[in-house]
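Pasting a structure below so you can have a look.
Heads up, one of the protein chains got dropped from this complex, but the rest are sitting where they should.
Right, chain A next:
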Amino acid sequence: MLDFKSVSKRFGSVTAVDRVTLRVEEGEMLGIIGRSGAGKSTLLKMTNRLSDPTSGEIAYGGRSVSALKGKDLLAWRRDCAMIFQQFNLVPRLDVLTNVMLGRLNGLGTLKSVFKLFSDEDRRDALRALDRLDIAQTALQQAGTLSGGQQQRVAIARALVQRPRIILADEPIASLDPLNAKLVMDALQRINREEGLTVICNLHTLDTARQYCRRIVGMRKGALVFEGAPEDLTKDAARDIYGAGEEFDEATTSTSLGSSPGADAAASGTAAVPAESERPRVVGL
C-alpha cells in the first residue's frame, strides 16, 4: 500500500505538485491524467525518489520512503520499476543486455563492470522478452528497434527487476495506436497475472477509462478528481483539463479502439475532421 501524505514539490516559484494526498492499494491499476505540466511525471519521480518532495511524505507499507538512503534507496528503486515515455534504454547495447540491466541492483559493482550477469539472469531476461513477444529481437541493438518494441523491452527490463510497483510515465505517448495497445495490454496483463501495482500517467482519457480501474486527475499540481472510469464524464474531464466549452475529448485521444466506458462518456463528442484522418485501429 502506497501512501502519499500531503506531498508537494516546488521548483523555484513553480509548484509542480501541490499537497497531494493519495492512497494506492496493492495490486491496483491506477491511471493519472492531467494536462501537460500538471505534475504527473514529478509525482511518479518522487515515488521512486528520482526526485525528492519539498514537503510531505510518501510511505510504502507503513515505512517512509522519503528517509531511505544508500543501499536501501537503491533497493526501493528496484522495487518500483519505471517505464518512461522515451523508453530510456541504452541504444548501443543489445536488447538482452538491456533487459539484464534490470538486475544491476542485485549484482556486485565489480561483476557489473565486466558485464558478468549470471545464467539465471539471462534466462529470466529471455523469458521476460518472450512474454512480451519480442524474444526474437534479443540480440539486436536496442536503438534499432521500433518504438513499440523498445517500450516492450523496457517493460521486460522492469519485470526482471522483480518490482512491487510499476510506475509508467506516459508509456504510450510516443507510440502509434497499435503499439500503444500492445504496451497497455502488456501492462494490464502484468497487473492481473502478477498482482503488481501499476501507476500509469496517461494523457488519453479513453485509454485511462479502458485500462484503469481507478483514475485520478491532476490540475496545476493538485488532485482534482478521483473515481471509477464511469465517473470520468465529459464535465469531469473538462474540469481536469481546465478547458472551457470548446474542450473536445477527441483532442486527447490516441484513437485506440474505444471501450464501453469511453463510448458512454464520449457520446455527443463529435470527432474533429483532422482526427478522422489519423490512423485508426478499431476492434483489436
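Throughout what follows, a residue touches a chain if its C-beta (ideal position, glycine included) is under 8 Å from a C-beta of that chain, and two chains touch if they have at least 3 such contacts; residues count from 1.
Here, contacts and distances are computed from a predicted model.
Undergrad: Report the protein name recorded by UniProt for the chain absent from the figure; options are "L(+)-tartrate dehydratase subunit beta", "Xanthine dehydrogenase family protein subunit M", "NADH-quinone oxidoreductase subunit F" or "Phosphonate ABC transporter, permease protein PhnE".
TA: Answer from the record: the omitted chain is "Phosphonate ABC transporter, permease protein PhnE".
Undergrad: Which listed residue (A:Pro91, A:Gly195 or A:Gly227) would be found touching the missing chain in the intact complex?
TA: If we include the chain that is not displayed, A:Pro91 is the one touching it.
Undergrad: Considering the whole complex, which of A:Gly34, A:Gly102 or A:Gly148 touches the chain not shown?
TA: Candidates A:Gly34, A:Gly102 or A:Gly148; residue touching the omitted chain: A:Gly102.
Undergrad: Out of A:Gln161, A:Asn191 or A:Thr207, point to the residue that touches the absent chain in the complete complex.
TA: Final answer for the missing-chain contact: A:Gln161.
Undergrad: In the full complex, which bits of chain A touch the chain not displayed? Write them out.
TA: With respect to the unshown chain, the touching residues of chain A are 36-37, 48, 50, 74-82, 84, 86-94, 101-102, 104-105, 107, 109, 112-113, 141, 154, 157, 161, 167.
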